[in-house]
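Take a look at the following structure, please.
The excerpt is restricted to a subset of chains, each kept in its original location.
Order of writing sets the labels: A and B. Residues in every chain begin at 1.
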Amino acid sequence: GASKPVCIQDFEQLAKESLTKNAWDYYSSGATDEQTLHDNCMAFKRYRLRPKVLNDVSCVDISTSVLGQKVDIPICIASTAMNKMADPCGEIAAAKAAASVGSGFMLSTWATTSIEEVATETGNSLKWMQLYIYKDREVTKQIVKRAEKCGFKGVFLTVDTPVLGQRYKDVKNHFSLPSNLKLANFEVHEQASGVKSSDNSGLSDYVNSMIDPSLQWSDVKWLKKITKMPVVLKGIVTSEMALKAVAHGVDGIVVSNHGARQLDGVPATIDALPEVVNAVNGRCEVYLDGGVRSGTDVLKAIALGAKAVFIGRPVLWGLAYNGEEGVRTVLSMLKDEFKNSLQLMGCRSIKELQEGQNLIVPEAYYLSRL
Amino acid sequence: GASKPVCIQDFEQLAKESLTKNAWDYYSSGATDEQTLHDNCMAFKRYRLRPKVLNDVSCVDISTSVLGQKVDIPICIASTAMNKMADPCGEIAAAKAAASVGSGFMLSTWATTSIEEVATETGNSLKWMQLYIYKDREVTKQIVKRAEKCGFKGVFLTVDTPVLGQRYKDVKNHFSLPSNLKLANFEVHEQASGVKSSDNSGLSDYVNSMIDPSLQWSDVKWLKKITKMPVVLKGIVTSEMALKAVAHGVDGIVVSNHGARQLDGVPATIDALPEVVNAVNGRCEVYLDGGVRSGTDVLKAIALGAKAVFIGRPVLWGLAYNGEEGVRTVLSMLKDEFKNSLQLMGCRSIKELQEGQNLIVPEAYYLSRL
C-alpha cells in the first residue's frame, strides 16, 4: 500500500508506481550495462565510519557555503532535465522546495521551465545554471546571459556529455518528451521540441543534432569571458582532469559521472572524490553528485572533502510523489539523517568532520589487514 | 512447524513468529540501511581458525572474570531495553537464567523492571547497571546509587547514544512501549511512560526529550566520582577513543556499536576489536558485543583479545520463545558450542587460546597471498 515514506528508497518505489514507463525509464536509466549506476550507491558501503564519542553534540551546525553563498544544509539540487514529466509544476516546485529549506537549486539547460519563469517564482533564492554548449554558440551565450541577469549565482558547465551516453531503455521506448511539454529555454522549434524519435532514443537524436561534440578546454576560457558568474565544471572523475580544471581557473568541480548515464565503467563518484580533492588541494571547491540516498552518504562525501553534495533522482522521485512538498520532504529527510549522523560521529560541524583524523576509511583498512 | 531449536538462528525464527510487529521490528532493527547490522554477523566469517591438534582437551576451563568477578562462561547478557515486550517476566527471567549458568546480567536503564525488583528476585547473582545519562542529572545519579546499593558490580556507561540512531521500521510503526508497561526505573510520568509517538518512533521522541546530547568526557570523571563501582564505557569502536578511555581511568571498554542500531557504516565489532585491544594493551578489560550468534563467534572474539562477550538479541529471542528457560537454553547452547570449539582448537582454557600464535587470522592471510 502507499504509506508515508520514511527513507529515500521509499520515494523511489512510490515514483515508479506513479510515472509513465517513458518517464520512469528515462529517469532511472544508467548507461549500457548500468554497472556504474549500481556502483554509485554501492560504493558508499565500502567506507567505514570511525566515530568520536563523548563530545558535546547538543548544538550542531550543518550549514556551509557554495561559491560564497550560504546554504543551511550541504545538500543541493542537481540539474535534471524535463522535470514536468514528474509533476506539472516541475522545476518551479523543486526550486521552491530547495529555497524553503535554505538549499540551492541547479536549473538544467533542458528544463521544461524557462530561466525567467523559475526566477520569477523563486525570487532571490539561491540558483545556479547548468549549461550544455550547443553548436549554436549564440543561443548558448544567451542562456548564460539570461541566467546571470536573473540573479543565478554560478554556471555549471557539463563536461561529460560531448555525445549522449547510451541508455538501452530509452532506445527501446523511443523516448520522447511528451508533446505538451517543451525545453523551455529555447524558442527555435527544433531546439525546444526536438526530443523525439521513431526508432531511437529521442534525446540521443536531439543531442547528436544540437550539442557540440568539439567542446574543448578553450571553451572554458570562452565561458569565463562571457560571464561574471563563477564557473564550475560538472563531470570530472580523475585527478588529471581536476588539475587541468584548476589550471584553467575554475571556481569549482562537481565530481560526477552524470548519474552513471554517460560512460559505464567509470568509478563511482565517492571512489573518485578523494583523488580529486587531493589534486585540487583547496584551490577550488569540490562537490559530489551520484548515488546519494541517505544522510550517511552525505556524511561520507563531506568527510572525504566535498564542500556539498547534489542530488538528482531523489528530487524527481519527490516531485513524482508529491510535487513541491515531496521535494521538501526528501531534502528534510536527508538533512535530518545527516545531522543525526554528524552527531553520532561526535562532530559539531562540517569543519570538525573534515578536520578529524581517520573519521572515515576505505573498508580495506579492515578487510586487507594482515 | 515449531520444533525444538538446535542453534541460535532457530530462536530468531521462533521469536519472529511469536512477537507483535511493534516488538519484533523494534528488537530486530538496525540503523538506516542496516549494513552494519548484517556486517556484525558476516564479519565473523572473515576470520579463519588455525587449530592445534593432539593436545589433551579432556578437561577444559571456560571460566573467566569480569571486573574481578568470576563467571563460569565468558558469555554474558547485554543490556536490552523493555524486555517485558518479549515475556511477562522480562528482565527478571533473563537475570535468573544468567545466574543459573554462572553468567552475569546487565540491566538496561530502560528496563521494564526496576533495579530493586531484579535485585530482590536474583539475590547476589552477578549484575551490572547500564547507564544512560539524562538531562536530569539527579535521576541519573539516583540510578547509579540504587544499583550500587543493590549490589550491582559495575556501571556500563553507554557512550554511543547522544541521540538515538534512526531505525526506519520504528518510524513506520510509530513504535511505542505498550501501555501496560513502563520504564520501571523511573517514577516521573514522562520519564516512565514517554516512549510513544503518533507520527515518529516513540523511542526517538523520548530520547530527544530525556537524554543529554551534551554528554562529554568530563561526565566520565563525574561518574567515577559518584560511585565506587567499576566504570565501563560501552560503545567504543576505535583505537583513538580506547586511548582516551584508558586515559580517563576506566575499568573496561565494551567494543560495541549498539547492535548496529546507532550509526550505520561503523565497523563490525569483531573488525574493531583488534585495534582496541592493541591500543588498550592490557590497561583495562575489553569486551565485545554485536552479532554473536554461535560458539565460534565467541571463540573468535576471545581469541582476538576480548575478556568476555555480551549478547543482546539472542536473549530477547530466548525470552520470546520460552521465558527464563528459553534464555537459559540460549546461554547453554552458546556455552556448549564454545566449549566444543575450544576443544577443537586444541586449547584447554581461554588463556591458552589467547596466548597461542596465529590461532586466528583474517581471511586476507589466505585470500591476499601471492
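What we mean here is this: a residue touches a chain if its C-beta (ideal position, glycine included) is under 8 Å from a C-beta of that chain, and two chains touch if they have at least 3 such contacts.
Everything numeric here is computed off the predicted structure, so don't read it as measured data.
> If you can see 2 copies, how many does the complete assembly in this structure contain?
My count of identical chains over the entire file-defined complex is 4.
Everything that follows uses one rule, which is that only the chains that are shown with their structure count from here on.
> In the complex formed with chain B, which residues of chain A make contact?
3-4, 6-7, 44-45, 47-58, 294-296, 300, 336-337, 340-341, 343-346, 357-358, 366-370
> Which of the residues in chain B end up touching chain A in this complex?
So the residues of chain B touching chain A come out as 32-33, 35, 46, 159-160, 162-163, 165-166, 168, 171-172, 212-217, 219-220, 233, 235-238, 240-241, 244, 262-268, 271-272, 274, 361-362, 364-365, 368.
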